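My questions all concern the structure below.
What you see is the complex with one protein chain gone and the rest in place.
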Amino acid sequence: MTNKEKVILGVIGADCHAVGNKILNHALTAAGYEVINLGVLVPQEEFVNAAIETDAKAILVASLYGHGEIDCRGLRDRCREAGIEDILLYVGGNLVVGKSDFTEVEKKFLAMGYDKVYAPGTLPEQVLADLKEDLK
Amino acid sequence: MTNKEKVILGVIGADCHAVGNKILNHALTAAGYEVINLGVLVPQEEFVNAAIETDAKAILVASLYGHGEIDCRGLRDRCREAGIEDILLYVGGNLVVGKSDFTEVEKKFLAMGYDKVYAPGTLPEQVLADLKEDLK
Amino acid sequence: MELKNKKWSLDEFNAIRAEVLKTWPTGEGVNFEEGVKYQETIPAKRHFAKLLVKAKKNGETLTQPRAGVALIDEHINLLNFLRTEGEADLLPSTIDSYTRQNQYKEAQNGIEESLKAGRSLLNGFPAVNHGVEGVRRVVESVDGALQVRHGTPDARLLAEITMAAGYTSYEGGGISYNIPYAKSVSLEKTIFDWQYCDRLTGLYAEHGIEINREPFGPLTGTLVPPSISHAVAVIEGILAAEQGVKNITLGYGQCGNLVQDIAAIRALEELGEEYMAKHGYQDMVLTTVFHQWMGGFPQDEAKAFSVISWGAAAAAFSKATKVIVKTPHEALGIPTKEANAMGLRTTKQMINMLKDQVFPQTKELELEINMIKAEARCILDKVFELGNGDYAVGTVRAFEAGVLDVPFAPSKFSLNKILPARDNYGAVRLFDVGNLPFTPDIVAFHQDKIAERAKAEGRAASFQMVIDDIYAISKGRLVGRP
Partner (left out) sequence: MELKNKKWSLDEFNAIRAEVLKTWPTGEGVNFEEGVKYQETIPAKRHFAKLLVKAKKNGETLTQPRAGVALIDEHINLLNFLRTEGEADLLPSTIDSYTRQNQYKEAQNGIEESLKAGRSLLNGFPAVNHGVEGVRRVVESVDGALQVRHGTPDARLLAEITMAAGYTSYEGGGISYNIPYAKSVSLEKTIFDWQYCDRLTGLYAEHGIEINREPFGPLTGTLVPPSISHAVAVIEGILAAEQGVKNITLGYGQCGNLVQDIAAIRALEELGEEYMAKHGYQDMVLTTVFHQWMGGFPQDEAKAFSVISWGAAAAAFSKATKVIVKTPHEALGIPTKEANAMGLRTTKQMINMLKDQVFPQTKELELEINMIKAEARCILDKVFELGNGDYAVGTVRAFEAGVLDVPFAPSKFSLNKILPARDNYGAVRLFDVGNLPFTPDIVAFHQDKIAERAKAEGRAASFQMVIDDIYAISKGRLVGRP
């Protein structure tokens, strides 16, 4: 048994972009986290169930294919219903269809209850830094 | 002696772009005009003098280097003063510094007294067609 | 069901077809005989398979974008825009991700939300939901040849609907639309389901309708060595040919090193011809497709244009039959139609500037062609052996054994043991060959190449080198130096 902090990692919805997921998995593990990597094509309930089962501190959601707006809506509510309403929720990727003003996108996803919203092209270092800060 | 219609051709001002000049010279000659080609670096008075001396029907002014606005101003007045106020004046090239809305540029040069104003990239065929029409 | 690389009988096919057409209400709208009649009316200038044959004959490289939106009229407008403003030679209908997972209810929801929002909330065209009639409106309103492009493990109903509706090309395959596009769907199932699609295409061929089939070349699009994607492409070509497909386009995704990229397309065509002939599939046409850089793009549009141009140059020099084009918005999500058209025009200009130029046949190029072919033959022949002479069976066993292995694949059926990295000149090599059945001299070739780079950089090859390579292009380099 380890005492490492646990984070849930996965690509939400009908999305199967695996490269960033594998890199983030590598980076988080190297940084000392225990990563529960759900891989691609992950429905909302699987994120929540995994978080409850493992007592994870954060759920890191990726969406690369432009359906993020539909897929990510309601995840915070689902966490609340499951009794883990304070869990950290990060989301990042190509969250909407089309080139958009990122500030608008960020606003929208913050309003959905996500704690951090990442623009396309964000490097793992940024996520690690935020996680360290938020989990202090 | 030929009875061909005569046109004056030249690149105005401190401009030494010769390629288009040579091509237009070739195209006009092939189309049956007698071309008095003044070449590059032609001051306004040289255009006017050549037109008077040869009894030309049109002056075709090119300006490729962005100073067209300064160089071309006043040519119609000079023609008027020299007694050839009805001569056709065409102008074309990169007439202003910077990428501009061509409609604006055209309006400005028409107001200066030019009969036709050509955008960058105009092919000789267009000029030939206009000349034929205007000299009918 | 027993998986075999053997042409299905019509009875076998029809039994399954009855089930397939029931999986969503629009399936009822499919009538094969009527579909054949309709296909006969597609004129040559809008006929994908025929345009490819002509381009191959003339040594041309055709341009094709990716594009798809939720609603029919918007989709028509989008495609016509790309044809006129993008000067696209070939057109796609990229299918949305819900349809790819057979989640037609979610796709329906996406259509309705898109209607409400006044913009597409789907990342593609949900052809199944629109049904034969809806899809035909696209075929009839778009002035160009149309292909279905997707990433659907079970694409049987989609094939039925779009082919009956008049589409003349269909992308995908049992391996290439599983390993990079699914997590836990077995290869037995996807190969079987794609035999269905191929048998359907073959059935059209028996009725005189040539429909182009295109295995998806780039796989995960991330540092995939040419020999691996070529092995998959050749296998899928063979599986399609066995079911009666007569017009096949094999694909490859740009790696970035010019010599390797040109070598890859040449090797792909030669390997395809070689294995088709070897196994007796002869009365068919093979063409090639080059995919512009599939990895991460620079966010800056000026730099993205450079990446697009480089892909166009490699495509032109390789003499691929067509090129799939990226857009300057690539790093930022799904592009506007204007950005898509710009990528197309950039590519067209490059292809035209290079069409009269010939890349010299050098010993470096010959070496790359020979290496790719030797590696691919190692894999292909081992797959054939593992399947006791059957590529379908062999493929399943080969993935289990890691004889076939795709880097960065989401599927749990890919062993994920190999690790690719660039060599000192930017060519993609393997620093861990995993269980690939390479000969010792091939393994040594890769090790030497990686060692040369590691030495130049003063570090050992590691996963960090791979990560550096993955981010390199988007950071403005090809090789991810420390």
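Miscellaneous remarks
Going in written order, the chains are labelled A, B and C, and every chain counts its residues from 1.
Definition applied: a contact is a pair of C-beta atoms (placed from the backbone, for glycine too) under 8 Å apart; a residue touches a chain by one contact, two chains touch by 3 or more.
Remember, it's a predicted structure, so these values are computed and weren't measured experimentally.
Every visible chain touched by the undisplayed chain in the complete complex is listed here: B, C. The chain omitted from view is touched by exactly one of C:T41, C:T84, C:Q349 or C:N370, namely C:Q349.
Among B:L28, B:A58, B:C72 or B:V96, only B:V96 touches the chain that is left out of the view.
Touching the missing chain, out of C:Q357, C:N370 or C:S462, is residue C:Q357.
Contact with the chain not shown here comes from a single listed residue; of B:K4, B:H26 or B:K107, that residue is B:H26.
Across C:E301, C:E330, C:D405 or C:D468, the single residue that touches the chain missing here is C:E301. In the full complex, chain C touches the hidden chain at residues 256-259, 298, 300-303, 305-310, 312-313, 341-350, 352-365, 424-426, 473, 476-479. Where chain B meets the missing chain, the touching residues are 11, 13-19, 21-23, 26-27, 39-41, 65-67, 69-70, 94-100, 120-121, 123.
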